[in-house]
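I am attaching a structure below and will ask some questions about it afterwards.
Note that one protein chain of the assembly has been removed; the remaining protein chains are unaltered in position.
We just call them A, B, C, D and E in the order they show up, numbering each chain from 1.
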Amino acid sequence: MDTPLNNLGIVKRNILRADQSAVERLSRFGVATIHEAMGRVGLMQPYMRPIYSSARMCGTAVTVLLQPGDNWMMHVAAEQIAPGDVVVAACVTENQDGFFGDLLATSFKARGARGLIIDGGVRDVKDLTEMDFPVFSRAINAKGTIKATLGSVNIPVVCAGAQVNPGDVVIADIDGVVVVPAAIAGRVADLALAREENEGAKRAMFASGVLGLDYYKMREGLEKAGLKYID
Amino acid sequence: MDTPLNNLGIVKRNILRADQSAVERLSRFGVATIHEAMGRVGLMQPYMRPIYSSARMCGTAVTVLLQPGDNWMMHVAAEQIAPGDVVVAACVTENQDGFFGDLLATSFKARGARGLIIDGGVRDVKDLTEMDFPVFSRAINAKGTIKATLGSVNIPVVCAGAQVNPGDVVIADIDGVVVVPAAIAGRVADLALAREENEGAKRAMFASGVLGLDYYKMREGLEKAGLKYID
Amino acid sequence: MDTPLNNLGIVKRNILRADQSAVERLSRFGVATIHEAMGRVGLMQPYMRPIYSSARMCGTAVTVLLQPGDNWMMHVAAEQIAPGDVVVAACVTENQDGFFGDLLATSFKARGARGLIIDGGVRDVKDLTEMDFPVFSRAINAKGTIKATLGSVNIPVVCAGAQVNPGDVVIADIDGVVVVPAAIAGRVADLALAREENEGAKRAMFASGVLGLDYYKMREGLEKAGLKYID
Amino acid sequence: MDTPLNNLGIVKRNILRADQSAVERLSRFGVATIHEAMGRVGLMQPYMRPIYSSARMCGTAVTVLLQPGDNWMMHVAAEQIAPGDVVVAACVTENQDGFFGDLLATSFKARGARGLIIDGGVRDVKDLTEMDFPVFSRAINAKGTIKATLGSVNIPVVCAGAQVNPGDVVIADIDGVVVVPAAIAGRVADLALAREENEGAKRAMFASGVLGLDYYKMREGLEKAGLKYID
Amino acid sequence: MDTPLNNLGIVKRNILRADQSAVERLSRFGVATIHEAMGRVGLMQPYMRPIYSSARMCGTAVTVLLQPGDNWMMHVAAEQIAPGDVVVAACVTENQDGFFGDLLATSFKARGARGLIIDGGVRDVKDLTEMDFPVFSRAINAKGTIKATLGSVNIPVVCAGAQVNPGDVVIADIDGVVVVPAAIAGRVADLALAREENEGAKRAMFASGVLGLDYYKMREGLEKAGLKYID
Partner (left out) sequence: MDTPLNNLGIVKRNILRADQSAVERLSRFGVATIHEAMGRVGLMQPYMRPIYSSARMCGTAVTVLLQPGDNWMMHVAAEQIAPGDVVVAACVTENQDGFFGDLLATSFKARGARGLIIDGGVRDVKDLTEMDFPVFSRAINAKGTIKATLGSVNIPVVCAGAQVNPGDVVIADIDGVVVVPAAIAGRVADLALAREENEGAKRAMFASGVLGLDYYKMREGLEKAGLKYID
């Protein structure tokens, strides 16, 4: 096939990364807060789990599209990593082989990567944990891969149910993984901050015994909806 | 929130549908052929299954983003359907409630819809089968839904792992569901035709006993890769 | 253990079955309609599927609690079946062995059973289909079982996520399985009828092109919720 | 609908909690021991997992029935919590959105709750861990929820396959979650104690090399069953 | 690697097929009967399902070990098929791509194959159904595969949880898939026949209303086990 129909076999070198100050500001918030600030969208599916419980990352996406059982493109991606990036790897089909291990992690780290999000498997988890190289994946799996078929780097991908464009901000913590489109990163950071400023006061109220029913003035709405208290 | 950050609460009325002649030509091919013609991309995940085995459709996508347990947007979508469209419904979270049944199907059909692709549940399957209204879904589920929260219509969605833009061509048959971006629909139809023309001859060869090993000249490659025959 | 703590090892012979006329009236409606009439509760989980697509049943529950890989209690249950009953079998743990086949079906049928709902596996599916003995199960599985450990018959059970008491009405069709407590069977039948009477008119309206948006007067609510139409 | 058919939209204020001394005694035993003492019933399904490995709780159930993607009833439940309670949340359909986070936990804790069992998702896991507020859930998920539809509080619910009545004792540890009906809590505590007293001696025997084959006198039974030793 | 450590990259040409008369006799029985005759072992996992409900096969196994997303070895296997064989394809990792379609089926059929058992995906299901070429698979999936990496043909494989040696008898019907080791095929056929001869009489008894409780003389055993009848 002469002309690519489908973005396979392509590496895009220049990508528009989200504004660094917005990334830095987003890095202060949790995934749940950011996802709420965006209007409750942008999450990957909850099967994406950290390989160790303190894993956490925030950075700009370098995307990879993998073929099943083949991690050739991970090596291609390594070269495209700039400091502060997070690699986001999707696969053209469901596959949980161990596409990534300690050697690639060493290479990614040397390039300045802040972590990996992969809709597939990962191995050498003990080493990755010791290196404190955060990975969120759908599986831990020792299964090795080959290097035979082209995928792509820095094209738009669907990873664990979320659309990710190169340069988007990706934030991951124990609660999950959220993707913030580059164009709205600053505004989402503002909204996240507004939410967060609110939280301290709320927490104090609730700790003192005030109920959400009263704080959020829900009683009237519940009654209108027909809620009945019985003894 | 004043300005939408996230495409929620939006209905896009004018969408650019794929060229009708390309749609018509694509409708002659199976999902496997079209997916190969595109370079082996564009498939939804295989958990998407037809509600009856002869279900089949090809049309242009009207997209819907649903909230869990809520089918309000299906009614909003109905108005946006033009003859020849296929409705593609995604959900902001995994949910397999019965978002769709015979009344909505009646309405969709009256608008000229050719079927529904839904990453959720569907019910009234007996009626839908009798109406010959094709649906591909992740579940069959009698569970009813409410009408309380906004989603969107005709925004880009991720449905069962595939990115779908309004106006894209969606083809579904017993083998699965494939999405062809509107911009390349004509070229994909050409390539599918080229593949198909090839198939008849191949089938005759294989039926006569010629092996793929010989027809595709694989023996040398296998030997080079190290394949060993033993007795 | 002398005194049963837990309902294991018990067969209750006299159960209070739902009123027969209510059962008869409920048998005219689909599962989705009945579930809506009850306020959208009472469904089993959607992994419960018919072994053939026309399988359908409505009857009063004789309940069985099975041990994993053991179908002894199915034989005990057979004796408790009265004409018009449906056997509902749960298991103390997740297990999809083939607890039921054509011989038990012959026996159940001879006793007047209208079908089986089993949160486990079933086999001899070809025979069961030819006998037109409807079964809804979580799996089809040839795996045989033993007869070694006591469960119970006609105690309350949780089957596929739904609470079932002996004597409750169980209705199953292609859309799923719903349980109607015996005490409200008549009222649910009334409500289902009311819903159904409504449907014909609605269907005609929608077939003529009237939109749900107008028929259900949703436009104002959508606007108030903030829905925006763009071009 | 004027009269509730189905327990939706109801909050029961006065519930009969299990005897406190029985709860206290049950709190000394593990889930496996209590489940055995009851005759091997009462467990929730094993997909219910603690959000941190030392999470453990024992208390009386306040039950909640949720709608998918909607945590309104959690706020209603908060008011019904008495010191020593455990909140048990079920959902009318399978849904793993993040119904619960640190603010609700703060509120629950202020009311004296000992933890949460939820057949759904939970978020703010880092905060919950730091607060040492134990949660057992089917998922960890940042996905936020709305407050739009009524469920109920303190009605009987099916949670992760187990029937739970308000006031029942719920015990959870790394091995799973078990429900002890309030009426038999004292007797189950007695039986658990009897089992436990036995264990120390057994453990010493096995540690010294005595085999279960001999200790439990299994050899004869095995031979009778036909076990054959070969070399 | 010079010497194969692991059976990869090997094609065994001469395999010892089960005695043809035993195969023929086994073909008269259902999977459940054969599995019982063997002592309740030899089944594949129940996720293996026929692509059409009348699919059925009995033949001697030609085994294939596939790499994920790669169907090269299916072509190699075609040459090893003798009339009466069934191809049994396993994969080195979980993968449900569409390894097999109508062209390979044409080729397999020309060689005399009776069907395919594949722990992976299959496509062109409409064509396969029209050809009446039976396939049991873990998925239906249009996803295409490549031809790049060696697996093996006619080595022992684990397929869907069952050990299969080349030459073993494989029987599949709507109830599942069972593997009979070549060495015991004749004896298993004898035992299956003995079971089957028994069934007609039993069925007549049960149809006449005799209970299994009496026919199998279970009442005493149940009483001894402690079963209690209450009213």
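In the analysis below, a residue touches a chain if its C-beta (ideal position, glycine included) is under 8 Å from a C-beta of that chain, and two chains touch if they have at least 3 such contacts.
From a predicted model like this one, the values you see are computed outputs, not experimental measurements.
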item	value
Contact partner of the left-out chain, one of D:L26, D:V92 or D:V178	D:V178
Touch with the omitted chain, as defined above, among C:L16, C:A148, C:A207 or C:I230	C:A148
Option touching the unshown chain, where E:V23, E:M38 or E:V153 are the choices	E:M38
Residue ranges of chain D at the interface with the undisplayed chain	30-32, 35-36, 40, 43, 46, 49, 53, 173-176, 178, 199, 202-203, 206-209, 211-213, 216, 218, 221-222, 225-231
On chain E, residues whose C-beta touches the chain left out of the figure	1, 4-8, 37-43, 45, 92-94, 156, 158, 161-163, 184, 187-188, 191
Absent-chain interface as seen on chain C, which is shown	67-70, 92-97, 143, 146, 148-149
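The rule is simple: only the chains that are shown with their structure count from here on.
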item	value
Homomeric contact chain B-chain C: same or different residue positions, threshold half	different
Distance between the centres, which are taken as Cα means, of chain E and chain B, whole angstrom	32
Residue list for chain C, restricted to those that touch at least two other chains	4, 40, 43
